[in-house]
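As you look at this complex, bear in mind that one protein chain is not there, while each of the others sits in place.
== chain A ==
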Amino acid sequence: MASTARSSSTLLKRFLATRLNQSRSVTYMPRPGDGAPRAVTLIPGDGIGPLVTGAVEQVMEAMHAPVYFEKFEVHGDMKAVPPAVIESIRKNKVCLKGGLATPMGGGVSSLNVQLRKELDLYASLVNCFNLPGITTRHDNVDIVVIRENTEGEYSGLEHEVVPGVVESLKVITKFCSERIAKYAFEYAYLNNRKKVTAVHKANIMKLADGLFLESCREVATKYPGIKYNEIIVDNCCMQLVSKPEQFDVMVTPNLYGNLVANTAAGIAGGTGVMPGGNVGAEHAVFEQGASAGNVGSGKEVEEKKANPVALLLSSAMMLRHLQFPAFADRLETAVKRVILEGQYRTHDLGGTSSTQEVVDAVLDALN
């Protein structure tokens, strides 16, 4: 009798121990002083930007995360990003931003693009994955789209030859193609990804995309453990909507990356939930994964029903980048729990909650 009581109590202890240790991540040994608060530049942006960055600020405060924000007002119709903002990002090295709306055909170049070029943030990353709890038509989606961010079709070099005829230059250089290919393979290597796919249209644009492919192939030989293949962009989109599970990491030039990232985000749940960011050799800017120029409709701003999940998950990526992995884990776990429970969801996920309700739910789920 006594022995069974003893064994049952040990069983109970072991059971409780496993349940309590469930969310503890792998031990991370910081250096002394790593816990000092880090400054992060915050750009609320336009449209739903202030709403979702406000959500991030609330959650960071609730977690007592060692970050503090230096806020700067930037709007899409400004001629250029104010130099004070650039200075701040150069100092802090990390920035979190909401979307900046670009006026259509208005003669003002996109500030999103300007920021990326100014800081040489040459890689844009979007992680598209199925969030448990959101039903989509496609399962087993876990794609990371790494897109060259500085050249290609977005060079901004356009001119009118004669009235009625306009030319736009697409520039591809070996330097940029090589460094994005290196980043893609390095990402795959560091994150235990098995395959890198290069997306191109080299059957038509033989020299330009041909150069991109050449660079990718060269880098691929240096990573024999990672599979490499190539796919034409129109076939790629077709495969994405029918068999997305075949893709792992995708590396693309600028324009195709935009399309592929948005398509992948769409099949995995929408741009409202996909995290992402832009990274360069020295700086990193985190923002909503795909479609950063989309600042939402007027209705979303008025009714305060924008989806904060994308920016919350991007800020978790930012916390990992700043080497605060435990905070990142807590934030991600809380957000994923809220999505799984399904009670508080914004309109794009099929619910009716407002931004604040989702944020409150995340704050409750934090432990």
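By definition in this document, contacts are C-beta pairs under 8 Å (C-beta built on N, C-alpha and C of every residue); 3 or more make two chains touch, one makes a residue touch a chain; residues count from 1.
Going forward, contacts and distances are computed from a predicted model.
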item	value
Undisplayed chain, where the name is taken from the UniProt record, one of "Ribosome biogenesis protein NSA2 homolog", "60S ribosomal protein L4", "Isocitrate dehydrogenase [NAD] catalytic subunit 5, mitochondrial" or "NADH-ubiquinone oxidoreductase chain 5"	"Isocitrate dehydrogenase [NAD] catalytic subunit 5, mitochondrial"
From A:58, A:173, A:246 or A:333, residue that would touch the chain that is not displayed	A:173
Option from A:70, A:120, A:153 or A:360 whose C-beta touches the chain left out	A:153
From A:80, A:255, A:301 or A:366, residue that would touch the chain that is not displayed	A:255
Positions on chain A contacted by the hidden chain, ascending	102-107, 109-110, 113, 137-138, 153-154, 156, 158-160, 163-175, 201, 204-208, 210-211, 233-235, 237-242, 255-256, 258-259, 261-263, 265-267, 270-271, 290-291, 293-294
